[in-house]
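Every protein chain except one is present and positioned as in the full complex.
Now for chain A:
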Amino acid sequence: MTDATPRTSAQWPLYEVFVRGKRGLNHVHVGSLHAADERMALTHARDLYTRRNEGVSIWVVRSDLITASTPDERDPFFAPSGDKVYRHPTFYDIPADVPHI
């Protein structure tokens, strides 16, 4: 009813943006944006997320292409690593006078 103006464009898809801050670091998720295609997503990501040299490399990926685990921290999905304390170095007793270990 309030939409008196003609619908001007179909909603552009949402892209998630990942930025590598500098050489030697991983790409880190910084946010999202809408764009008509991948190329536009990249240039928009540059303008939006790296206005002050925050990045040397950008990845964009359509949000609907991401597969994610459930948000629940207590999800049994993560159970396999829960009871394997022997995977941590602190599990092992080493005499205090043994150096460099």
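In the analysis below, a residue touches a chain if its C-beta (ideal position, glycine included) is under 8 Å from a C-beta of that chain, and two chains touch if they have at least 3 such contacts; residues count from 1.
In this section, contacts and distances are computed from a predicted model.
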The chain missing from this complex carries, among "Alpha-D-ribose 1-methylphosphonate 5-phosphate C-P lyase", "Phenylacetate-CoA oxygenase subunit PaaA", "Iron-regulated ABC transporter membrane component SufB" or "Peptide/nickel transport system permease protein", the UniProt name "Phenylacetate-CoA oxygenase subunit PaaA"
Among A:11, A:26 or A:67, single out the residue that touches the unshown chain. A:11
Write the list of chain A residues that the hidden chain touches. 2-3, 5, 8-12, 14, 31-34, 36-37, 40, 47-48, 51-52, 68, 70-71
